[in-house]
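Following: one structure in structure tokens, then a few remarks.
For this view, one protein chain was removed and the others were kept in their places.
Order as written gives the chain letters A, B and C; numbering starts at 1 within each chain.
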Amino acid sequence: MTTRVPERTDRGPLTTDELAARIARDIPVGSYVNLGIGQPTRIAEHLAADAGIVLHTENGMLGMGPAARGDEVDPDLTNAGKVPVTELPGAAYFHHADSFAMMRGGHLDVCVLGAFQVSHHGDLANWHTGDPDAVPAVGGAMDLAVGARRVLVMMKLFARDGTPKLVPACTYPLTGAACVHLLYTDHGVFEPGRDGVRVRETYGITVAELRERLAVTLVV
Amino acid sequence: MTTRVPERTDRGPLTTDELAARIARDIPVGSYVNLGIGQPTRIAEHLAADAGIVLHTENGMLGMGPAARGDEVDPDLTNAGKVPVTELPGAAYFHHADSFAMMRGGHLDVCVLGAFQVSHHGDLANWHTGDPDAVPAVGGAMDLAVGARRVLVMMKLFARDGTPKLVPACTYPLTGAACVHLLYTDHGVFEPGRDGVRVRETYGITVAELRERLAVTLVV
Amino acid sequence: MSRTVVAATTDEAVSGVEDGSTVLVGGFGLAGMPFDLIDALIRQGARDLTVVSNNAGNGDVGLAALLRAGRVRKVICSFPRQSDSYVFDELYRAGRVELEVVPQGTLAERMRAAGAGIGGFYSPVGVGTALAEGKETREIDGRTYVLEQPIKGDVALISAHRADPLGNLVYRKTARNFGPVMATAATTVVAQVTDIVPVGHIDPETVVTPGIFVDRLVRAEARRLTVQGAR
Partner (left out) sequence: MSRTVVAATTDEAVSGVEDGSTVLVGGFGLAGMPFDLIDALIRQGARDLTVVSNNAGNGDVGLAALLRAGRVRKVICSFPRQSDSYVFDELYRAGRVELEVVPQGTLAERMRAAGAGIGGFYSPVGVGTALAEGKETREIDGRTYVLEQPIKGDVALISAHRADPLGNLVYRKTARNFGPVMATAATTVVAQVTDIVPVGHIDPETVVTPGIFVDRLVRAEARRLTVQGAR
């Protein structure tokens, strides 16, 4: 079986910054985008200034700018991760019910979320490890997973101990069912679906090697 | 059976202006009030300037002032009857969903509505005569009838042909069921209730005469 | 939704409206009525429309002109009958337009639900009246509620006071009325404004409709119509 999937075996897996840049490239000009807390935040650094992409933060703002530095820090202006940020020209503030109405109502073009696990059907688990000792905390993850028109996930393909995070079925509690449109990882880009996971491209690994390490059906 | 109901037989029924003034006297200091279109609008002229009563208009404003005159007329500033009005200091504008959330959520202290009929249980009919040829139009009447904390009705006790408008059961289509707290009419003030209609006071008519002309149980 | 387009003309702004569309039309009486967009929609020619608006037209302008042009199959509104709603009244009595009367706050809330991704909601308004007939009711904490469904538009035509090129909108006084709600509830949102100022010239604290909701923007002179008469 021949494959036309680009296999970039001339290099290793993507670094976090390379992955952020890879995702940034796929975000259409003029999109309204929510970047989840943690790694997805770094995508902002790779968005072209002239692409007219407007960032939403669920605590009540469109037109969020980069992290605040020095005198710019204002405790009344933070992102969803509670990190001080700045305001761009053309910004707008609104309250929480309006902000989440915007999300739930399908007005955001794209959100990018981190994940503990993604299933081959696009189920997402990113809010709770299931550890009975852990304090559960969901924030806006479920709202984004259900509300954004395209839900992208940014994560490492394997956990530190080598177990895959792209799985036949999530073992961690779900954030949303069949909600992930595209999964961006250090080892490749994947499209979950009913008939298996379509491999879009790989980095530092071949599709054959992925088939050995993942327990999901890969479609090319 | 003796009655302690004040019977003002030394005078005729209240004029519309007297009735408006009578209702104004019962509106507590500091209330947030919606005055329905038509006659209830005239209550505004009888509210004491220092009573701190704030008028709501359901098309999106608190702090509505008197009707606009001459140069004050601004097509962007009207009351619910679409009559140009003015803005008082301390006013606030909001959109329709917010305005009706305010009403439905029980935040208005008082509304005063006109009526075709009120039943002895406090059912209200004020939106539709039931005439199959009439164009039905409800506006905000049902929202006010259900939402305001106290619903007062201002109407004539008898129609032009002498038939009572305070009735055992409304024959016109209902606006709201058991929603009227107090009924102010030219001939008297009435409190609908489960055991009959309590007469608070009369004008130009005795309770005995009312008993003859009305088909409802009057309690004194 | 993606980037707001500033249209050169009102004709461009309303292009592509399809026959049979549901069109949300802003305004309360004449205040906030998007006159120029409606005129352009008449020229554009879409037919068999369902119009959602508070009223059913005043005088011969705006919505009344659209009705007179015979483009409207059905009106969903709270208050069609007005002293100057003769165009609608005539069509309605002749059986040439359908009417669904909805309590004013329910009309607003049903559109908000569509814009907010809510599948339905329980309202106490209208319970026990003809307007709740055929609707599911439910007892919650001893009070009766009626289940209301979202109203979603294919197109919204609204009027605002000022915009920036990103589509951020501010309104003027009670002309705000249905605009902000309708802007959330339609697939394509078209706003006419009297003024488009550069990005950064609207205080972010005062934006009422953020640009994310606005697809097309067009400048149109304010019409200073005098409003008179009962609603």
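Here is the rule we go by: a contact is a pair of C-beta atoms (placed from the backbone, for glycine too) under 8 Å apart; a residue touches a chain by one contact, two chains touch by 3 or more.
Fair warning: this is a prediction, and the values are worked out from it, not measured in the lab.
Colleague: Out of all the chains shown, which come into contact with the hidden one?
Modeller: Across the whole assembly, the hidden chain touches A, B, C.
Colleague: Taking the full complex into account, find the residue in A:147, A:164 or A:188 that is in contact with the omitted chain.
Modeller: Of the listed residues, the one touching the omitted chain is A:147.
Colleague: Identify the residue among A:57, A:117 or A:185 that touches the chain left out of the display.
Modeller: In the full complex, the listed residue that touches the missing chain is A:57.
Colleague: Among A:30, A:81, A:168 or A:193, exactly one should touch the missing chain; which is it?
Modeller: Spelled out, the listed residue whose C-beta touches the missing chain is A:81.
Colleague: So that we can see where the missing chain sits, which residues of subunit C does it touch?
Modeller: Considering the whole complex, subunit C reaches the absent chain at 109, 113, 116-124, 138, 140-141, 143, 145, 149, 170-173, 203, 205-206.
Colleague: Could you list which residues of subunit B touch the chain missing from the display?
Modeller: Considering the whole complex, subunit B reaches the absent chain at 28-32, 52, 54, 56, 61-63, 87, 89-94, 100-109, 146-147.
Colleague: List the residues of subunit A that touch the chain left out of this view.
Modeller: Counting over the whole complex, subunit A touches the hidden chain at residues 37-38, 57-61, 73-78, 80-84, 87, 93-97, 99-101, 103-104, 128, 133-143, 146-147, 173-177.
In this text, only the chains that are shown with their structure count from here on.
Colleague: Roughly how many whole angstrom separate the Cα centroids of subunit B and subunit C?
Modeller: Those two chain centres are 29 Å apart.
Colleague: Spell out, as numbers or ranges, the residues of subunit A touching 2 or more other chains.
Modeller: In subunit A, no residue touches at least two other chains, as defined above.
Colleague: Residues of subunit C touching 2+ other chains?
Modeller: Only 112 qualify.
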